[in-house]
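Right, I'll just put the structure down here and ask away after.
Our next item is chain A:
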Amino acid sequence: MNFMEIAQTGITIIIGAMALAVVGIVVGLLYKGIDRKIAAHMQGRIGPPLRQPFLDVRKLFVKENVIPENAITWVFNLAPITGLVATITILLYLPIGGFPALLDGIIVAKGDLILILYLLMIPSLAMVVGGFASGSPYATIGAQREMATMIAYEFPLAIIIISLSWRLSLVQGTTHVFSLSTITATPLWGIVGPLGFIGLVILLLTLVIVTPAELSKIPFDSPEAETEIAGGLLVEYSGRNLAMFYLTDGVKTLVMGTLIVALFFPYNLSPLLGLESYTAIIIDILFFLAKLFCVILFSVTLIRVSIARLKIDQIVYTYWVPLTLLGLVGLICLMWDQTIMTQFGMQSIANMLGLI
Partner candidate 1 sequence: MIANIPYLAVVGLIIIGLSAVIFKKNLIKIIIGITIIQSGVNLFLITLGYREGSTAPIWTSSPGGVMAFPVPQALTLTSIVIGVAVTALMLSLVIHLYRHHGTLDVRKMGGDDQ
Partner candidate 2 sequence: MNFLDQLLSHAPALLVAIPLLGAFLTPLIGRVNDKLRNIFVIGILGFTGILVILLAQQIFASGPITYVFGSLDPYVGKETVIRILFEIDALSIFMAMIAIVLSFSAALYSWAYMEKNTGLDKYYSLLLLLTVGMLGMVLTGDMFNFFVFLEITSIASCALIAFYINKVKSVEAGFKYIVVSTIGALFVLMAIALLYGQYDALNIAKLADSITFSFVDKIALVLLIAALAMKGGIVPMHMWLPDAYSRAPASVSLILIGTTQAGLYGVFRVLFTLYGNVITLPTISMGWALVILGLLTMLVGVIMALIQIDFKRLIAYGAIAELGYMFLGVGTCLTILANPDITLAQAPFAFEALKGGLFHVFNDALDVGLLFMVAGAVYYATKETSLNRLGGLARNMKYTTIFFIIGLLAISGIPPMNGFASKLLIYESTYQLNPILSIIAILSSIMLLAIFIKVFHAAFLGPKLPQFDTVKEVPRSMLLAMGFIAAFIIIFGLFPDLIVNTIVDPAANALIDNAGYMRWLIGG
């Protein structure tokens, strides 16, 4: 790699990062608006207009940026920025709009699923640290709840990610099974047998239930719990710092949605329709946005409208016992798919029944 190439890569990264920052924030806020509108309709309200999140951010920018006297100023200010920045960097590694991830296509440097898992922790971590740094009892309670929630949901999340990669590593000819380009190139739905299919559905279901906690949405929003601890870890935040957290939430929704799409629905419309060049790109982007919409509708909007908030120990219990078991069942299904189904697959069942 000579100097020119390094410079070229560097410029690509810089431009890509800039573009993604803008796209991520705009699309994230847009989906937030859609989510609010649909939730309102479900509850029989008219709801705010789609551009309401943008207005909210503008309003927050105008408000005063209060730094409480109990806060550690530099940690208090740095936390929201770090959270937002880390969230946007995840977008670099995700395949957006059906294209390979930015870092995949252009340069050799790639990130993998474990990296995304860890980067996803940083925004939550930033919220926790910000909450702790506010020096207010409400914020502290909220922050420690967020941390407990994080411990809780990472267990099933780890199961999902490791199971998928493990199953993929058994497929002939795959290398780098943790990289998203491999995962999107070989969708598991077509590879596994019937039992594995059930396992995948279970894992998808688990991931859908993990998502609201990752985004601290109802029913897993006890860290914020407006009615009991008055906004929890965000209680001391105001003005532009709060706006940063607001944006983080929007971008993170986009990230989680994209992750689910990439892991479970990496299909594109254009090969099916036989399209090429610009039309293909446009169709793919539209299709991707539609997929994203469905995922967010199910994993965020529907759940948050229909279920009431859980207590913090219930959250931990939910994730560590029923959901972990569910994830493990999914994993076991995938494992058995490999051993049992090759011997007792559809073919042999049909044989046994005398159909063939």
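Candidate entries met the following condition: all candidates are chains of the complex that A comes from, given by their letters.
Keep this in mind: a residue touches a chain if its C-beta (ideal position, glycine included) is under 8 Å from a C-beta of that chain, and two chains touch if they have at least 3 such contacts; residues count from 1.
All values derive from a computational prediction rather than experimental measurement.
Listed candidates 1 or 2 all sit in this complex, but the one touching chain A is 2.
Per the touch definition, chain A reaches candidate 2 in the complex via residues 70, 72, 75, 112, 114-115, 117-119, 121-122, 125, 128-129, 132-133, 135, 140, 143-144, 147-148, 150-151, 154-155, 158-159, 162-163, 165-166, 169, 178, 331.
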